[in-house]
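The other protein chains are all here in position, but one chain of the complex has been omitted.
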Amino acid sequence: MSLRCRVTAPVFLLAALSTSAAHAKPEGPRAFCETYPETARCMGTVPDCSLCHTSTSPAAWNAYGLDVLAALPKQAGFEQELPAALLAVDARDSDGDGFSNRDELELGSRPGDDASRPSTPESTPSNLPPNPDYLIGRYDPAYAYRRASTLYCGQSPSYDELAPFRAPDADASKLRALIHERIEACLHGEYWLKEGLVRLGDDRIRPITNLGQDSKVAITLPISSLSGEIKLRSVMADYSYDYRLWVHALSGDRDARDLLLARYFVVENADGTTSLTEELIANPAKDATAGGQKLAKEYRAGMITSMWFLTRNTMFTSLPRTTAAAAYRAYLGMDISKMQGLMPVAGEPDDIDKMGVKEARCAVCHSTLDPLAYAFAPYNGLQTGIGAVFELVLFGTLNGDFGAYDEARPTTRMPEWSWAEQQPVLLGKQVKSLREWAEVAAESDEFARNLANVFFVHALEHEPEGAEVEELGVLWQGLREDGYSANKLIHRLIDTAVFGAP
Amino acid sequence: MDKLGRRTMLRAGAAGLASLALGPRSVMAREAMTVVPPADRKLLFVFCAHGGAAMIDGLLPVLDTEVGDSALAGTLDVFSEAQIDSVPGSAFRFVKPLEASAYSFLKPPPSMRDFVQKHGADAAVFCHDVSSVNHNVAQARSLSGAGANAGRTLMEAMAVRYGGGMLLPNCNMGTDGYIEHGVDGSLPAKARHEVITAPLLFATGTHGTRGLASAVRPDAVKRARRVRDLLDRETVFANTFRKSPLVAHYLEQRSFGANELEAADLVEKLLLLDPASAKAGLRPTAVTAELFKRFPGLAQNDVQAQTCLAFLLAYHGVATSLTFGFRSDPVITEADGVITTPIAFDYSHSSHRLAQTAMWGHLAAQLDGLIDLLKQHDYLGDPSLGKMWDRSLIYVATDFGRTKTRAAGAGSWSTGHDLNNGSLVISPLIQGNRVYGGVDPKTCLTYGFDRRTGAPDKGVVLEEAAVYGAIAHALDIPFAGRQDCPAWLKA
Partner (left out) sequence: MRTLMMITALACIACESSPSIPSPKDQPVSPVPQKPVPAQPERPAQEQEAPPPYALSQGKSVLWKRYAAFERDLMRGLDLGRDELCRELGDRNCIRDVHLIALGGNDPFGSGIHRPPPGTLGTTPMVVDRVLLSACSARAAADKADKQGEAKVFGALQLAGPAPAPGSEAVAKTTETLFRRLLARDPKPSEAALIESLLEPGEDAPQSAEEFAVLACFVVGSSLEFLFQ
């Protein structure tokens, strides 16, 4: 069999930086952040390859990358030499945009891209009279009110609601209080809880209608039961639990870390309200292949152990790389498929499932990804035990073990598995279990930064750049003080200049 | 100096340089779109085979007897002679559908025979590897050539090359990675794709008034638009935010919509409305009526609807790049029930052969229907321009291949993702009825070929950039570093 990388489920694989001068260098981002720990690119994240590269397959560098490459003595190891090479080109203006590399790094622009320059404060030429309706370059309460209302209430303020803002002698602090009062109400309102916030979860939950609870696909199973032919709707899991937890954790001043730490399920009551339960939930739909939640409490870790998350991402795979990568992307904001968040672990990848990931071009990412994935190995994807099969045959219903915990799963699937060798590592820290993985993740700067970024991008419709990166930094660093309340984060966001200054 | 203090100072310095600052890349030195006379235009159809269409389960099946070792054959994704079929003179074998009962919840798929028999002469299999087995990444790379052309997708490059003067040169009905824009900031804005998710009624979005239940006369609406435009010069809001790229772009689109898009009067031309149920004074054209005959289920079958809209957009000269195909959700109709598998080809995770045979069958049927239409119709309805097919290229983009092995002797098994695969390209612009590269029966892995001579070469591994380059070569899309493929061009 070829040594080409292959995987038994969706997994990432990226080409290395292979040339005669350089092979795979996943250590680059880490070395960069050890050199410049306080730059925006290293606060709650690590830079991706595009900081230096225009292409990674084949390897090609931008102007900054070429300067760094030229400054590498290439006598000791890359990781050892990189810091000095970076510092050596600090004063240079590699991309010729008028800003030194160091200044660009500190101000959040890209030193190898002449179109990327430090942003400047929005200024008003002094010889122009003030704008008749807007406070240009300053916080404008009416402007902020309209934006906030549109975003969080799903509706602009009405003529009457804006009346206080039209008053010529309006007190700015009172107007701010009005904004927050209105938005606080909206954050508990129907639009935000039933639509606005829900849509923010789509790209993390990634539902598939006909594999969810509303599936119309009916399959006839190739076995007969005592009651005759077995025909069930093809349901992989009920993703409405995921949406409910997403909304629950990010509303009502709750601790958003519950996205990764919740040991409870959010269930919908008959009257449409929700409540929490820590009990297992049997498949309520007798005509469906799955439903409810099957994971014992001690193994739960919020969104990343829901039945939907595990079945959709793990499916039948032995080492759940896709599952780990999806968790890393959705909740820590780093997409390994885009070479973000590379923090390679020495000796990895071990290629425990014989997929050929040791090959240099695969190892670039898998040296980070595989140790992330080890923690997910005992969690079932689409898998069911013998008890469920008996139930199926006897009663024609399925209440399988999708998304359940099975300590023996790794060794059953990967005979060479050893917990001593397959040591899960997240953000450079060894962890013993997925629960610990989730706890490390939930306490990390990366989690806080990503959470703030979700709401920042939603409100501003672009990734933070330049000075905005600092505003984002203040936001995510404030999360701890605010008990990780998304609502408080939103209130802080509304108060920022980037939100409220036209 | 503390960090914030230094940053503040730096920023002040940056402000001093603000007068020299260029705008974002998006407004810098954009390449112009070329306007090509209709006679010289070409058409690119990209069919998204979502989830991993394995070439060895479509047009490149390996016979168990070719492995040379029956024990080994029992562990590979190979076929008995009874499971495959061929047509005289064809370079391709193809996999037959399974027994109807094997499809369980699915309506049994159509055979690939019609497609191979009618269009095999223009079909080519390009054997290659890919560089990712992540769905989204692999899908995007299948269209960008993994960065082969400065991050520009094939459809974007096509729009720049042939789309000048077209109304919506690049239309995309795909999902996930197939609907990602390229990353070339110098791309003209109009070459970026128009997202379409509701193909049956998309046409209504091309006109501000047609088909509406409003008694207002069209010329009165024109007057109102002129007044609105004046209002948008007058309001403090519009003036204050005139520098906003978002607002400026919208104004460009609004001017385009009112002055060009509407003038083309596309509603009836693109509306996929059953002629038997014409509504709101709208009458589908004769061409649309033909579509309902060729694809009678299109009112409920989303993939058929996408295919038909792609055809109409090309036929009427609206677009040069058309992207469409399978979605994650299956096609379900009242008449036939479940037609395609959930998660399309990726259902191979659950049942490889069921998924591959079903989806290849439907893929072939869609392409068969589309090519029939392209062969029947003159471009722009103008006989002097010749048949649409003469200027067309269909690229079946897929994520990656599937793993090649199975448990010994298994008749039903699941597969994962594999870098190794091949792509199906159909066009009269290339030398068809040919496999470029080959497959090693002992591993079921494909191998590449010499792009100059076309000779198969087991030592050659081609990747996305080579596929991109070869298609660009066939479509005469020049760019620096293009990996040409002289071997497959027609003399």
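Some notes on this structure:
Going by the order they are written in, the chains are A and B; count residues from 1 in each one.
As a working rule, a contact is a pair of C-beta atoms (placed from the backbone, for glycine too) under 8 Å apart; a residue touches a chain by one contact, two chains touch by 3 or more.
All values reported here derive from a predicted model rather than from experimental measurement.
Considering the intact complex, the chain excluded from display touches A, B.
Residue B:256 is the one among B:256, B:413 or B:479 that touches the chain not shown. Check A:30, A:147, A:254 or A:321 against the missing chain and you find that the one touching it is A:147. Checked against the full complex, the one of B:108, B:205 or B:456 touching the unshown chain is B:205.
Within the whole complex, the absent chain has one touching residue among B:155, B:179 or B:462, and that is B:179. Interface with the hidden chain, as seen from chain A, comprises residues 122, 124-125, 128-132, 134, 136-137, 143, 146-147, 150-151, 154-159, 161-162, 166, 191, 195-196, 199, 202-203, 205-209, 459-462, 498-499, 501-502.
Counting the whole complex, the residues of chain B in touch with the unshown chain are 19-20, 22-23, 27-28, 30-38, 40, 164-165, 167-168, 175-176, 179, 188-190, 194-198, 201-202, 204-209, 211-217, 219-264, 273, 279-280, 282, 317, 327-329.
In this section, only the chains that are shown with their structure count from here on.
Residues 3-4, 6-7, 10-11, 13-15, 17-18, 20-22, 24-25, 28, 104-105, 129, 131-137, 146-147, 185, 236-237, 240-241, 328-330, 332, 338, 342-343, 349-350, 403, 405, 414-420, 443, 445 of chain B touch chain A in their complex. Of all residues in chain A, only 1-2, 4-15, 38, 55, 57, 98-99, 103, 106-107, 114-115, 117-121, 123, 131-134, 136, 208-211, 215-220, 222, 234, 315-317, 322, 325, 337-338, 361, 382, 467, 470, 502 touch chain B in the complex they form.
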